[in-house]
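The other protein chains are all here in position, but one chain of the complex has been omitted.
The chains carry the letters A and B, assigned in the order they are written, with residues numbered from 1 in each.
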Amino acid sequence: MNPQTSKLRLMRWRLLGKELRQLFPIFAAAPVALIAFLFLVPTIGEFPNIRSGLPWELAFQLPGVVFSLGAVGLLVCQEKEQRSLQWLAALPIPPLEIVWGKLLAGIVGVALVLMTSLLASLLLQPLFPVQLDLAQWLLCLAINLYILVVGLAIGWRMESTMGAMFLILVLAFVPAGLAQGIDYVVFPEPNLANQSGFYTKVLVGIFYVTLGIVAFFLVWLWGRRSLTAMSTKNPDFDRSWLPYRVSSSLPKQRHLMSPAAGLIWQMVRQNAWSLMVISLIFAISLGQLAIYQLEYSTQIAMIAALATSWLGVMTFGGDSHKHQVRFLADRGVSPATVWWTRQLVSISMLSLFALSALAVALMELNKQIEPQMTLHPNRGPLTFVNLLFLLLLMLMFLFSVYAFSQWLGQYFQSVILAIVIVPPVAISAAMFAITLFRWLGIDILFVGMLTIFPMVGTWLATRTWMDRRLGFRSAVAQLSVTFGGIAIVLGSLIAWPLMVPLDINPTIKAEMQEFQQSRDFHPRIGSSYRPLESNFAVARRQIIDEESERLAQDFRQNLLQELSRIEADLAFADNALDWSLYRSDGLFLESLAELVPGWDMDATERTDLFNRVLRAHFQLHRRIRQSDQIPDQDTADLAEIWSLQQLMQPERSQLVEDQLYNEMVSYLADDLARQEARRRALIMTRSELEQQEISIWQSNGQWVFAGLFIPPSVLGNSAAARNRQHRQNAIQLLEDLWVLSGESIRSQDEILKRVAENREELGAHYGIGRLGKYFRVNDVAAVTPSLFPIYQGRGLPGQQWRAGWEQQAKRLAKRPVVSETPTVKSASQGVQE
Amino acid sequence: MVEESDNPAIQVSQLGVTFPGCVALRNVDLQVPKGTVFALLGENGAGKTTLIRVLTGFTQPTSGQCNVLGLNPVRDAVQVRQRIGYVSDAPAMYDWMRVDEIGWFAASFYPDGYLERYRELIAGYEVPSDRKIRHLSKGQRAKVALGLALAHDPELLILDEPTSGLDPLVRREFLESLLDRVADGRTVLLSSHQISEVERVADQVAILHQGQVRLLDSLQNLRDSFVELTIGLSDPLVSLPELEAPAEVFRSQINGRQQRMVVRDLSPQQLEEVKGWNGVEQVSTHATSLEDIFTACLRGKQTPKTSG
Partner (left out) sequence: MFFSIDPQNGVAIYEQLIRQVKFGVAEGTLRPGQLLPSARVLSQQLAINPNTINRAFQQLQLDGVLESIRGKGLAVGPRALASCRKARQSLLEVRIREVLSEALHAGLAPDEVRQMVLKQLGELKGKVPTVSSTVAEETG
């Protein structure tokens, strides 16, 4: 072998070794990031109102991204910061070797980290349920390589590290977003959803490959340029030897600043690029909030959290960087001034974001609230309060992230590492704190208290840097204050309930919890027992043993009172039915009926009570079915299904007295009356449509039109579809139903087939749904959970046999009448009471 | 004008600083009168920087007291630093600011007049005011640091090796700036390795060695009291008697038939005595430079007494 070649080879190995050693801090940081993400996944699900959490696979794959970003920072950005490029250029290796060496080191690093993560995910399988999807891991590898190449290209060029990182993230994720946008514009018809999905993927692929190739070329071009001829345009060019010409121009007059103003100017100027980047990220988050409201609240919160974390790192980043704070210390600037001016800038930015978010949310909310809402009159103000609470919670979360980030950021000498490592750690710490508080039953708004300690920590650190450099002792002091403080607060919060044990009869406690789930529909019973989630919250009200007992007794009394109230309401036939109340009343009665058989009381009393409940329920849903004001056939359906279920359970039906039993059976078997009622509802809907009393609003993320829930399976990517689309589709569907309602109803199957033919969709079922204004689909499970969240835990009674329950009802046999009281033997016609 | 006012600019008594594992300063006593130049000499690690850090309030002394411009730097560190001008070795500056900008920024922390004086100084140093600090040469950076420290006309200037690594022209400019201040009655505490420079400008000199003050006197006294004694012997093996107090031998070297000593406070009588010693053929005296005194002090065999 030619000695030159072997020498070159040796140099290459040495160079690779040097680059890999340089990456050591980020190698060490990858497991930290992994642990942070493993904390993040379960805790994100606990964030209220978040329905989609992070999958576990992502927790194992994200450290790779952290590594790639950090590698870019350490390989290129740090070289520029430490001005070691000149040293590199002086090495006796062709400059291209250096450039490719860095790329190779990055690739090797990424491969190592991903393999380790993969291995970890397999080893930790018993603990964390991870599905091994090789395609996804390969995709992850591809994305990381892409980030590496693009990052190296950008890093060679850009001065600001945070700007570079942001640009890399943008280039990594924006093409996908762009492609979706193009898809949305070019293919608005949801029918083409499947095809558009394919085109989107192709488009995205083209974007990424193109950008990757361009980036690869730029790495070669810019890397080489940085290491060879230092043109005067190169920012690293050493200008110190340039001759100085005495400038004849007078220096411009400048207005002098106060110390605080000066510090604010310095911080903003120094971090101008970073502030711009952070504002951009906040703007993206706001945009998402405007478009998706709270549907993708995870995404919105995480993007805002990333910006907040970078904001925190930036707060003191400029001071710890090269100990620049000494400039201020040497001049006797008070550490207090430094600290609060830094905080002022950052917290102002955070507040600005919070206010903007509030404004955006209010604007969106205004569009939704309809004055003539008969759906739920309480919905208006309740939603606003909910929104406010949610925003406050998000702000608390962001503030915790901010506090942790700035405290962690102070420990990093190099901002490059801090930008990459601090966000995962701070965000998962904040989520963990929030989750812990929820588990302990502490009001989440108290999380704000915890953030005081990191803030005190930064205060101590600033003072130490500037005033008395105790070195090691100060770090210990800081940590002990922070953790000591947190420990004391948490300890006292945990210890308090231990001092006041709450001892409610577990059965009753379970009942309380059952009703608590329906508190939205039954505010009086449900919400007053919300604090029962935890001992602590109740202990806060200092309930002692006797109080608990009294409470238990009170609770049952309340239930009975409520029952009486409902019976009184039903006694007045003229009462206009209030949708909110009748719905909640019905569910209340159902819950009560489930519980009463299990109550520990005199058997006769129990039976009587049960019958009272059942009778009330029967009257209620019959009235619903027959009302000509509120065409809610779906609720009536479900109520009847529930009644059927009760009657079909032998132990329950035994409790039912004969007269009631027969009435119920006759009614349930009466198909004709039912169909008549449904048609009436349909007519009502059609007339409303014609009078253009149509409103669109959104409930819990599903699109609802004129009270219609439109499931995704029917319309394609409903989340992105516009109102116009929904309107058209809904009208179309109703047209079909209207046409059909004019004809004599032969069989349900007939109807379904005809409609299906009209809509070119096979297997879709239509009928009268909630409020009688729409339909139900084949896959009931897809619709009803959103219709009736209350049933989520329980399992819909009629889920399997909803389509055929009417048949089931017919099979119920009437009881022979044995009692003295004469009862009217009803015919199979519906009995009107 | 040297004013022996009642309040010295700096007063240090029995100062001790102990870090875990090392004693940085021990029983340091010194006073810096106003309007003078006080030079602090010592090899690297002798404790000069630690002393300066105590005076500027960056380190807490473990024992003893000190007083800067009537303030206690432990308690009022921030105030002390506002009233003095402090140039540390390798001063931290905001690289991204321009020369004029950094002066304007620093002016926010000082009373009126700072910016004008700063601009004058910078123009005098011929540093381009619109260039970013990271693009300045080392000497220009040092000048900017000095300008920033002088612009508020502090009563006390503390300079910690400000000209290390700079070319002679820049060093000369530094000296001139200092002396300009002294002419106005300001005080300067200078810690330096450039002994030849110190020799020109110091009023008082303190030499630190291993955390203790080995010598503390006015430059004049030092010059007057130290002498280099060269004794020619008839026989290299002749052992000479010790010189009695108050004379102190700081260093003694033997080279062949000659013995050379650096002696302090050698009285004329003792000199005659030496001439009459057994085996002494020739005796000559030579004046010592400050550098000789410094070397003798640090490398001497005997432990000399400290004097105030």
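Quick note on the criterion: contacts are C-beta pairs under 8 Å (C-beta built on N, C-alpha and C of every residue); 3 or more make two chains touch, one makes a residue touch a chain.
Everything numeric here is computed off the predicted structure, so don't read it as measured data.
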item	value
Touching partners, among the displayed chains, of the absent chain	B
Listed residues B:63, B:196 or B:234, member touching the removed chain	B:196
Absent-chain contact - pick from B:9, B:24, B:37 or B:247	B:37
Touching the absent chain when the full complex is considered, from B:116, B:130 or B:176	B:176
Touch residues of chain B, complete complex, unshown partner	1-2, 35-37, 172, 175-176, 179-180, 182-183, 196-197, 199-203, 220, 223-224, 286-287, 289-290
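In the analysis below, only the chains that are shown with their structure count from here on.
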item	value
Intercentroid distance (Cα basis), chain B paired with chain A, Å	65
Touch list for chain A against partner chain B, complex	238-242, 244, 246-247, 251, 254, 256-259, 261-263, 265-266, 269-270, 322-335, 467-470
Residue ranges of chain B touching chain A (in the complex, touch as defined)	53, 56-60, 77-83, 86, 88, 91-97, 100, 104-110, 112, 115, 119, 126-131, 135-137, 140, 148
